[in-house]
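Missing here: one protein chain of the complex. Every other protein chain is in place.
Here the chain labels run A, B and C in written order, and each chain numbers its own residues starting at 1.
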């Protein structure tokens, strides 16, 4: 399903990256994703706080050395002056630096692709939201799992009522990343950088975003139990959340680094009074649909039950896995389509409506802060703020 | 793995059944289970409160019409006088009647096989426990899932330390039995007979018993959220439990009748700092073992990693499923072995130690009552009593 | 689904066993199967050629010592004189002795339950068939897999046309029983006892019986490649069969002891022009139904798509595995029902039609002998005889 609007736009979109230097897993993921459809050219960047690493990254990516900058201030200043200035900038730095960089980019008129979490606090997230509204620019928050065909299909099926009234949502992101001892990314386990709720921010927000993405509902109340299952961890490495959604459904969310042996561990089940769906990222190409009145069926992205959302998110036929890279690429493609649509005077709403954005960032952080408050208040049920939606 | 002690005993054990008449699912299950090894003869009973149904059941089972009784009082009186009196009696009536019947049987000197739940309240359960201790008889509580080879293997692996320190236990019994509307067993949904926590007693106790059976730990605290996901239900049809175990592990347990589309839904995962186990009753023959330092392996009841508990609970080689009937039969076989051992002067401890009994009944009801208390107290964490263990 | 005709008959059926002494896997399997429904009493036997083992078996099974015989001749003689003579006799000896024993039993008026293979050659099998016809007795051939609910369901679905025109049948019984070296049952690997095609007779006949059982078709042509994958084996330890069925379908069958690492390895897929079914004994409780015009569905023994054959073969609800023992028990139950029906003047056809019998024995051996002939003739396609059917 190749894009059809590039011809109208007349060129590829230009993008810069902040963070994501050589050896950065997330940097490589973004680059694979943005290349997939030939809609973006990565032409500038600040790939690392270490300028020599940044320059090495630029050389390997064949980026004009002039456009490899020392920091985001320089990037903004220099790019703003170029006739071929970048259309958008990817922010793939550590969460604590997001707010400042993103707000500066928006104020300078750049669209932003922000790695999640949006920021490291709700207050910062709201500041970003304010800046976004003032700027008139667009922001993509790369909750990458929402790009999967089967996740889009779940959303379509739930929103069109296949499951009937949604009664329960069970989601988890429970893996064993740090169960076996010394981790690769030690900053994730230190409360200094990540905060006490760092694991929840890292993993839990993905699970929460999935749950709200597919149901169209928001969390209205949360109760939380946070634990340190590994005695050596500063942060809470396990979080049980008890959720109430604004559509009346109940929910659970377990996120942890200590589910020993689990490879990835992102899962979602949604129950309604007419049937249930279950999706597991480790077998991302399929989804179980269990109607109350028939046998369990294993849905694929094509076939009689495929929805429009699944079909447009699939590059290959059923049986040929799209995979994580192309799920991620769907975010970049939809974002490009939205920017192009807007630039040629069309309504970008269709594309934006299926993309995670600032609202997801604010809401998932609202739930995280509610969870911390609940834990502190001995597991009490805490209200999650209802905020006006952007789109 | 056939039994070897019957010869010493010189005859089969004789058993009667109260409840479980023709058309009773649980009655048929018990009969299949007790026949499997040729250790028991079902020779008497009160199969229904409806005497004509009871007699019809007796005729079909070729039971001497004289030993089909009108109620348990008559059974006790008449059997007590016979030289060939039954050794044990199965109680498969509704939970609310258990305590009275079981205590009467014990006081009359019969061993008891009690369908779960043990009783309908902790107070009753303790009364049964007292009667049991006074009587010197034995009581088997048929938490049938604990008879599966893979469950026995999980227990062996956890107790011998394969998982290291147990950190988290995630269990659920979440099916869609009553998601589609009108149920077969309406009494289960009415609070009159089942009590408001009837679903928890029906399903949750199985999940809780499994969790404690395989870990050897007890629940020390519980917080609960109880819901009526179907507007028409008197009872709570969904229960989220947040658990703390006396070995320091955290845990979750979801039980519900409203997991639309789910066929059976009993699952257990146990995480330790060296690996995790996951078992799902719908694929009862296998169990995932995910060590922190190796690939996931799919354990079967035989093979290099099989434990003694798995081997003795398996009648067939790996690849030939034992199934529910023979898992259930393991309880009857172990109970027979214990009674025979005791009768010939041997220690029955080996057999009793792996059988669910009154202690499981008391403890799971303790958790249920704690859950009700927590729910009433707005989700507060409630202590679960620690009681002295029988064996 | 308990039996309802026992009451009419007024007593349990009496049965003896030849072979199957203590420690015999197949003997224990038969005993578990025949006990399950309380329809049979095992009351006599020749459990081993070793009389002391036979007597020890009898003692453990609480069998009257008078009815533990030295050989089948004595059993026939003695039982024939008793007023409470056995109704049927199980033959669980090595294949080479089947024909002689079975024919003697039939001629003496006993019904026979024969372990498979029926005999060790087609000629012997035909002699058994002749004896059976002359005797007016009944013979059950324990191709135990045909007792599974899902196999019965496959048969129902295919025969009622759900798959449309059957085009291809792919079956295999490929396990690693002897891949790792020294086997437990060495006689299976020696051509002296088992014959060169011993593995085909042992495993291949199960796969072939399944294929013909569910499709109602017979093999009309076979081409075969036989190999010794392990250099140390006298027998062919692998057989690729290329099949043509009398309904026009093509087929394949791989049987082997050398599929290293495979636990059990019995599988069947049937393709028609409207969909396909796939069943794997290692997950015997479920079956994939893949219609050409809808998503793949995972059938269980209950639920909207369950057939009568599946329901009557299930003792438990979906999600509670019946397992191998109760699948096997279905053969004993149906056989009992047939004998009882006949004895009270009813037509046993309904029960016999779903039981494997002498015809299956003759046909699968016909295919094995065709396969040997094909292999000798350098893989040529060989016709398989068409014989008149008994029922």
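Worth pointing out:
The working rule: a contact is a pair of C-beta atoms (placed from the backbone, for glycine too) under 8 Å apart; a residue touches a chain by one contact, two chains touch by 3 or more.
On a predicted model such as this, the values are computed, not experimentally measured, just so you know.
Only one residue from C:110, C:173 or C:240 touches the chain missing from this view: C:240.
From the options C:95, C:149, C:204 or C:272, the residue with contact to the unseen chain in the full assembly is C:272. Among the residues A:175, A:230, A:256 or A:364, only A:175 touches the chain that is left out of the figure.
One chain of the complex is left out; on chain B, the residues touching it are 289, 293-300, 303-305.
Listed by residue number, the positions of chain C touching the unshown chain are 163, 167-168, 170, 176, 179-180, 223, 225, 227, 229-230, 238, 240, 242, 250, 252, 254, 256, 258-263, 271-276, 289-293, 296, 378-381.
Contact residues of chain A toward the unshown chain are 1-4, 6-7, 10-12, 22, 25, 28-29, 31-32, 35-38, 42, 59-62, 175, 263-265, 281-285, 300, 315-326.
Definition applied: only the chains that are shown with their structure count from here on.
Geometrically, the chain at the heart of the complex, using CA-atom means, is B.
Comparing mean CA positions across the assembly, the chain most remote from chain A is C.
Annotation: the chain A:chain C pair of sequence copies touches via predominantly the same residues, more than half of the used numbers being shared. The rotation relating chain A to chain B, fitted on Cα atoms, comes to 180°, given as a multiple of 5.
Note: centroid distance chain B to chain C, computed from Cα atoms, is 34 Å.
In whole angstrom, the spacing between the mean C-alpha positions of chain A and chain B is 44. Put simply, the C-alpha centre of chain A and that of chain C have 56 angstrom between them.
In chain B, the positions touching at least two other chains are 263.
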